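Complex shown without one protein chain; remaining protein chains in place.
Up next, chain A:
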Amino acid sequence: MGLEAFHNSEPLTLGVELELQLLNTHDYDLAPYAEDMLRLMAKTPLPGSVVPEMTSSMIEISTGVCHSASEVLGQLTPIRDALVRSADKLNIAIAGGGTHPFQKWHRQRIYDKPRFRELSDLYGYLSKQFTIFGQHVHIGCPDADAALLMLHRMSRYIPHFIALSASSPYVQGQDTAFDSARLNSVFAFPLSGRAPCVLTWGEFENYFDKMTGTGVVKSMKDFYWDIRPKPEFGTIEIRVFDTPLTIERAAALSGFVQSLAAWFLDTQPFTPQEDDYLVYTYNRFQACRFGLDAVYVDPGTGRHQPLAEHILHTFDQIAGHAARQGAAPALHLLRSDVEAGQNDARWLRERQREEQLLAETSRQAALRFRGQTV
C-alpha cells in the first residue's frame, strides 16, 4: 500500500484523542471492560468517537474537528460525562494518567481485533507492555509541505509537551523517578522516536516507498514516531503527551499546540534542520526524567537553561497568537502550573506520599477525571 495523498484540512483546526484507563472499583486495578463500555457508549450520540485500544482495559475517545481549545473542551465534556455515566452503570471507574501505577502487564488481554492480534504476534510481550495511555493532538496544516515543516518545528517543543503533560511516574507498583515513564515503553518499538528530517512531501514519499520496499512497514500506522504526518486527515499528529488527569488540561495542551502552530505559520520563526536533532533525544530524556525541572538545550544556540524557563519564554512569544486562537485561558492555566512547578506527575506523587497506597492514588485520580475536587 502506497502513501496516501495529503488531504486538505483547514489550517490550525484541532483534533484530540485520549487513551483512558478502565478500573475496577474494588482494588482499582485495570479491568477488561472495553467492550462493555463501547456497547453502552454507542447508545449515546456524541460529537467525537469512542474506540477500543490495544488491550481490553483501555479505551480511546476523540473529538471531531475543533477550531479552538474551548471547543475541544466543549466536545470532551459531554464525552467524559457519558463515559462516567456508563462506568457508573458498570461499577467501574475511568482515569487519566500515562500509566496505571500498579497493573501487571502480563495480566492484560489483547483486545479481540485483527490489527491488535497482528501486533501482538509481531511484538510479543511489548504489545501488553503497551498498556500505556497517551493524548494525541492533530493540528490541521495548509498543505503537505507545510505539514512536514510544522512537524519538524514542533519537534523542538517535544520536551515542553512531555513536561507539561507528564503523568506516569509509577510503573508496575514502583516510582520510576521519571515524570513520564510511559515514553520509555514506546521507545521499545523499532519504529519509534523521531521522523526523518525531510521537508518536502516528495522526499517523504521517496522515504516511505523505500521503507515499504524493505517490507518493514506497510502503512503510516506502523510508525510510532513522536510526531507523524496523518495524510488522510491533512494533519500532523503529536503523540508524546501522557493522558492528563483532567480533560481541562488535555484541552489546554491542545491550545498550546494550536498557538505554536499559528506562530509557525504566521512568522516562519526558524527553519528546521538535521542538526536540530543532535540534542533531541537528550532533551526528550531530560523532560521524561525531570519533568518541569529538566534542563533544555536550545537546538539553535546550544544554550542550556531550565525547561520551565523556556516554556514560560515560549508562552510569552506566542501570547498574541494564542489570544487570536482563543487559547489565552489555556496558556494561562498551563502558565500558573509551570510557575508553581506543578504537573500531574507531581500531583500523583503528592497523593501517594499522603496515602501510601497506589490503589487509593488511582481512586483519587479517577475522582479527578470525573471533575471532583480531591
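We adopt the following convention: contacts are C-beta pairs under 8 Å (C-beta built on N, C-alpha and C of every residue); 3 or more make two chains touch, one makes a residue touch a chain; residues count from 1.
Going forward, contacts and distances are computed from a predicted model.
Per its UniProt record, the hidden chain corresponds to "Cation:proton antiporter" from the list "Cation:proton antiporter", "Sensor domain-containing diguanylate cyclase", "ABC transporter permease" or "NAD(P)H-dependent oxidoreductase".
Taking the complete complex into account, A:Tyr28 is the one of A:Tyr28, A:Phe264 or A:Phe369 that touches the chain left out. Interface note: of A:Val51, A:Ala146, A:Leu333 or A:Ala359, the residue touching the hidden chain in the full complex is A:Ala359.
Although one chain is not displayed, chain A still touches it through residues 24-28, 31-33, 36, 39-40, 85-86, 88-91, 106-107, 109-110, 112, 117, 120-121, 124-125, 127, 356-357, 359-360, 362-363.
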